[in-house]
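Excluded from the complex is one protein chain; the other protein chains are retained at their positions.
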Amino acid sequence: MNLQEHFDATIERDQRIEPRDWMPEGYRKTMIRQVAQHAHSEIIGMQPEGDWITRAPSLRRKAILLAKVQDEAGHGLYLYSAAETLGADRTDLTERLIEGRQKYSSIFNYPTLTFADVGVIGWLVDGAAICNQVPLCRSSYGPYARAMIRICKEESFHQRQGYELLMTMMSGTQEQRDMVQDATNRWWWPSLMMFGPPDAESTNTAQSMAWKIKRHTNDELRQRFVDMSVPQAEKLGVTLPDPDLRWNPERGHYDFGQIDWDHFKEVVSGNGPCNKIRIERRRKAHEDGQWVRDAAAAYAAKHKEAVA
Amino acid sequence: MNLQEHFDATIERDQRIEPRDWMPEGYRKTMIRQVAQHAHSEIIGMQPEGDWITRAPSLRRKAILLAKVQDEAGHGLYLYSAAETLGADRTDLTERLIEGRQKYSSIFNYPTLTFADVGVIGWLVDGAAICNQVPLCRSSYGPYARAMIRICKEESFHQRQGYELLMTMMSGTQEQRDMVQDATNRWWWPSLMMFGPPDAESTNTAQSMAWKIKRHTNDELRQRFVDMSVPQAEKLGVTLPDPDLRWNPERGHYDFGQIDWDHFKEVVSGNGPCNKIRIERRRKAHEDGQWVRDAAAAYAAKHKEAVA
Amino acid sequence: AAELARSCLWLGDDALIMSHRLQEWVAAAPELEDEVALANIGLDLLGQARLLLARAAKADPALVPAVNQSDEDALAFFRAAEDFHNVRLVELAGGDFAFSMARLLVFSTWRLALFQRLVDSPDQVLTAIAAKGVKELTYHRDYAARWVVRLGDGTDLSHERMQAGLDEVWPYVDELFDGENEDDKALREEFDAVMAQVITAGALKQPYLRPVPTAGRHTEHLEPLLAEMQSVARAHPDATW
Partner (left out) sequence: AAELARSCLWLGDDALIMSHRLQEWVAAAPELEDEVALANIGLDLLGQARLLLARAAKADPALVPAVNQSDEDALAFFRAAEDFHNVRLVELAGGDFAFSMARLLVFSTWRLALFQRLVDSPDQVLTAIAAKGVKELTYHRDYAARWVVRLGDGTDLSHERMQAGLDEVWPYVDELFDGENEDDKALREEFDAVMAQVITAGALKQPYLRPVPTAGRHTEHLEPLLAEMQSVARAHPDATW
C-alpha cells in the first residue's frame, strides 16, 4: 500500500490523520488554511466584545465577559498550535492575517453598539459557531478535532451565558428590551451568513467532504441553526427580522427569507463596516509587541548560551 | 551719549525700549527668558483646563472653556512673537521647554480633579496671574508691554467667568459646593506660590526693578492678591485653607500663614504632581507635528521657486 | 414643525460631534496657529449646535429628554447613542492630522452647500443660523483645503499620509448625499467640484472607494465619545452649571 492509499484508507475508516502521518499536499494546505482562519477568527473576535469589558455595567458581567474573551485567546492559542503541527508558523500566519492574505470570519466585521450586543453575540454568533463546529470535532485531522472538542465545550458555555444576559435584560427596563431587539435585528442576518455561501455556489465543499474535514453542507448547517434559534427567540420575546420566517410542516423545518449575498460578498472582500478597524488594531498590537518578543528571544538565546 | 547711556536714559524717562534699539546683552537675555517663560506658561497652561473641554457638563460652559483655552494659545503666540523681536526663535524656545532647559509657571504642575477646578483656576490662578501681570503692562520692553495689555484684558474676563462658574456651583447641589471647597483647598497655597520666593531670597528682583521689567516685589504682589481674594472667598461662601488668615488693622492688610517653600522648590525643580505628564504631552504634540511643519515648509519652498 | 425639528436636530448633532473631535486636538496641534484655528472652528460648530438643538427642541418639545436641564443640555447630555442622528463621518475616532483635515474638508464643503440652501428656509430662526453659518463654514473649508493642498504637495511623507487620510474618509462620503431629487444631485455636484479642485491642487488622487455599509445607525466610536462627553453631566443630573 503506498502513502496515498494508506491516507485514503485512514480517512475511509474514519480514523484520524496525525501530524507524523503522510498526507497529500492539498490536504495539508487546505487544513492549514481552515485551521488558520479559525484561529484568526478567535483572535479578531476578541475585539468587538472585548471593547465592552471596561464598560460592562455590573462586576459580575464584567467578569463573565473578561473570562469569555480570555477563552477566545486560549482558543486562538490551541488552534495556532494545531496549525503548527502541519508545518505552519504562528508569526507567518499572523502576518498573512494582517496583510489581508488570510481571512477570518466576516461576522466580526460588524460593530458592537450597545451592551446587548454582547448577549446577542453569545446567543446567535456563538450559537452559529457551535452548529458549524460540532461536526468538526470529528474532523479527520487529529489535532484539530481534539482542539474543537475543547472549544465547543467552552463555546456552549458562552452561548448559555449570552442567552442568560438577554433573558435578564428582557425582564429589565423598556430601554433594555429595546436594546436587545435592536441588537437582534442587526446580528440575525450576518449570523445566517456565517455558514457561508449556498451549496450551489460553494466551491470547496466536495473535496472537503471527501477528506472528512467538513461533514455537512453550508445549507444543512444553516437550516439547523434557524430551526434551533426560532424557539429561543420566542422564549426570549424578541422578533427575528425576517417576515418570511415560518414553520413549514412539509419540510419539517422553518422556511426563511432570501439572504443578501451581495452584501455578504462585500463584507468578505474587505468592505464591511469594521474590516479595516479590526485588522488595523491587530496590526498595531503585533507591531507594538515586536520589541517585547525580540527581547524574550534575546533573553532565551543568552540564557541558553550561559547554560551551554 | 553712548548706547548704554541712551538706553539708561530711555529707561529713566519711563520710555520703552523697542526691538531696533540697542540694549545691553543682560537685558536682552533676561527679557527673552521672562517672555519665553511666560509664553511656555500659557501653552502648558492649556493642558490642565483643556482636559475638561470634552467633559464640560453644559454646552455653555464647554464653549466658555474652549474659548478660554483658545485665548491661551493666542497669548502664547503673541508672547513667542515678542520673544522673536529679541532675536529668539520659536522652535528653539519650544525645544528648551521640552528639554527642561526653560521653565514655566509651576502652578500648572497640579492636577485638575473635578470640574470645579476649572472655576477655581479662573478665580485664583488667573487672579494671581493678573496681579503679577498688570504691572508688566508698563514693562520697559515695548512689544512685551503691548502684549501684556491685551493679555491682561482677556485674563480678567477669564477670571470673572471662573468666579461666575463657582457662584453658580455654590448655589447648586451639596456635591457641587463640596467640589468647590475641595478645589479651593487644593489651589489656594499653590496660587500664593505663583508670586515666587519671598523677597529676601529672590535673586533677580533688584536688577529687574532697575530695568523696569519688574515693578513690584514678590511679597508686595502676594499681599495684594491675598487682600483681594479674602472678600471674594467670603462672598462665594468658601473657606480659605489657612487658619492664620486674619485682618490686621495695624498693617491694613490680611496676615496669612507660612508658605511651604520646600514644597515649592520641589515642584519648581521638576518633582510636582504633574511636571512629567505636562512636558511629555507637549513633547509629543511637538514631535507628532514635525511632519506637518516639514510639509508646510516644503510646500512654501516649492511655491516660492515656482513664483521666482 | 416635526420636519423642521428633525432637520435642526440632525444638523445640530453633526455639529456637536464634529466639534468634539476638534476639541480633542487641544494641546495636540502641530503649530500654535493651528491650535487657535482648530479651537475656533470647534467653537463655531459648537455655537451652531447650540442654536440648532434649541430650535429643534422648540419646534418639537417631545424630542427633549425629561430632565431638569435646559433644552440644549438635555439633548446633548441625556440622549443615548441610538437617539443621535449625526452622520458616521463625524464619529470616526483617532486619525492623524491629515485624516482630520480630509474629514474637515469633506464636512465643511458638504455643510456649506447645505447651509447655502437653508438661507432660504421658511423658518426665520433657521435662516439666521444658516446665514451666520455660511460665513463660518467658508472659513472652515478654506482652512482645511489649504492644509490638504499643503500636505498633498509637501514632502513625500506628507503626500502619502494625506492620500491615506483622504482614502480613509472617502467611504463615508456617500452617506452625506442620500437624496434623490434634482437639488440633491446639484448638491453632490457642487461638492464633487470643490473636492476635485482641492485634490488636483494637492497633487492627490481622487479615491474611488466604496461606501462602508451601515450596520445600525452609528459606528463603534460614538458610544465611547458620549460616555466621555456626558460623564460629568450625568453624574450630577440635578446640578446647574
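Letters A, B and C mark the chains in the order given here, with residues in each chain numbered from 1 onward.
The working rule: contacts are C-beta pairs under 8 Å (C-beta built on N, C-alpha and C of every residue); 3 or more make two chains touch, one makes a residue touch a chain.
Since we're looking at a predicted model, the values are computed, not measured.
Student: May I ask you to name the displayed chains that the omitted chain touches in the full complex?
Tutor: A, B, C
Student: Tell me which of B:7, B:110, B:123 or B:256 is the one touching the absent chain.
Tutor: Of all options in B:7, B:110, B:123 or B:256, contact with the hidden chain holds for B:110.
Student: Looking beyond the chains shown, say which of A:43, A:83, A:124 or A:240 touches the absent one.
Tutor: Of these options, the touching residue for the absent chain is A:43.
Student: What residue numbers in subunit B mark contact with the hidden partner chain?
Tutor: Interface with the chain not displayed, on the subunit B side: 48, 51, 55, 110-114, 175, 182, 186, 190, 263, 266-267, 271-274, 276-277.
Student: Considering the whole complex, not just the chains shown, which residues of subunit A touch the missing one?
Tutor: 43, 46-47, 50, 53-63, 66-67, 69-70, 73-74, 76-77, 80, 115, 165, 168-169, 171-173, 175-176, 281-282, 284-285, 288-299, 302
Student: Provide the residue numbers of subunit C that touch the chain removed from this figure.
Tutor: Answer for subunit C: residues 80, 223-224, 226-228, 230-232, 234-235 touch the chain left out.
Note that only the chains that are shown with their structure count from here on.
Student: Using CA atom averages as chain centres, what separation in Å is found between subunit A and subunit C?
Tutor: 37
Student: Measuring centre to centre with CA averages, how many angstrom lie between subunit A and subunit B?
Tutor: 57
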